[in-house]
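Right, one structure below, let's go through it.
Chains shown are a subset, placed as in the full complex.
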Amino acid sequence: MFSVCVRDHFMIAHSFQGETFGPAQRLHGATYVVDVEFRRTALDADGVVVDIGRAGDALRAVLAALNYRNLDDEPAFGGQNTTTEFLAFTIFERMRERIARGELGPGARALESLRVTLHESHVAWAAYEAALAEPPRP
Amino acid sequence: MFSVCVRDHFMIAHSFQGETFGPAQRLHGATYVVDVEFRRTALDADGVVVDIGRAGDALRAVLAALNYRNLDDEPAFGGQNTTTEFLAFTIFERMRERIARGELGPGARALESLRVTLHESHVAWAAYEAALAEPPRP
């Protein structure tokens, strides 16, 4: 199996509902450093997993729709706790759509799976990974 | 598959038996930076893999029983080479017990697997991973 990974980041505000979250029930925020790993069994004709320039552009576009926002006000997340796990899943789904639409090039349709990791500090991260053919989950 | 990972560290002395180990047969020591990755297919009702506060507390408790010790003197390891690999397995088993006892909350019983990684320097690490339902191995 081959993999290629690109890294970028975004910065948001949000709050959580539920006693489990303790002080994180208050409005606070986070920098998420995001790694998206693209996987496939065989390389394409250029000898790559994915056009890394297009992959980085797609990730930047996905993060731009989240960056510098208060996620509590985003209709797309209405009521949902935007935990690190949930945001990893969200970015996975949005990258999957862009791959399906051909934004990463026609060859990218041969990608088999993705892993999206969000580093929220130097001591904690969360990830979501799945086959691209798998139906959405959480 | 969803993952959450927490990081902590401990500092120990030990020595190894066997010519393979060369100068590491002498009494020496290590800082281990420990990553414990918790995995499950679906998020719990709060939208998380595990209560990250409890997960961090459990890891701290597991490491406290090893920290600032000479492992050559620990009865629990009688005669065993406490290699990085072996210590990763040991921490896995001790985290598994705490999960089974409910210390990470009742929802944590839905965790499916763990990966425990011990970074021993900037150029070497070792890990042990297994399904939580799997019988102990090494």
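Residue numbering begins at 1 within each chain, and the chains themselves are lettered A and B in the order written.
Throughout what follows, a contact is a pair of C-beta atoms (placed from the backbone, for glycine too) under 8 Å apart; a residue touches a chain by one contact, two chains touch by 3 or more.
All figures in this text were calculated on a predicted structure; none of them were measured in a lab.
The total count of identical chains across the complete complex in this file is 6, with 2 shown in place.
To be clear about the criterion, only the chains that are shown with their structure count from here on.
Superposing subunit A on subunit B by their CA atoms means rotating through 120 degrees, a value rounded to the nearest 5.
Averaged C-alpha coordinates give centres for subunit A and subunit B that are 28 Å from one another. Considering their complex, residues 18, 20-22, 80-81, 83-86, 88-89, 117, 122-130, 137-138 of subunit A touch subunit B. Chain contact summary for the complex, subunit B toward subunit A: residues 1-8, 41-43, 46-49, 51-53, 56, 105.
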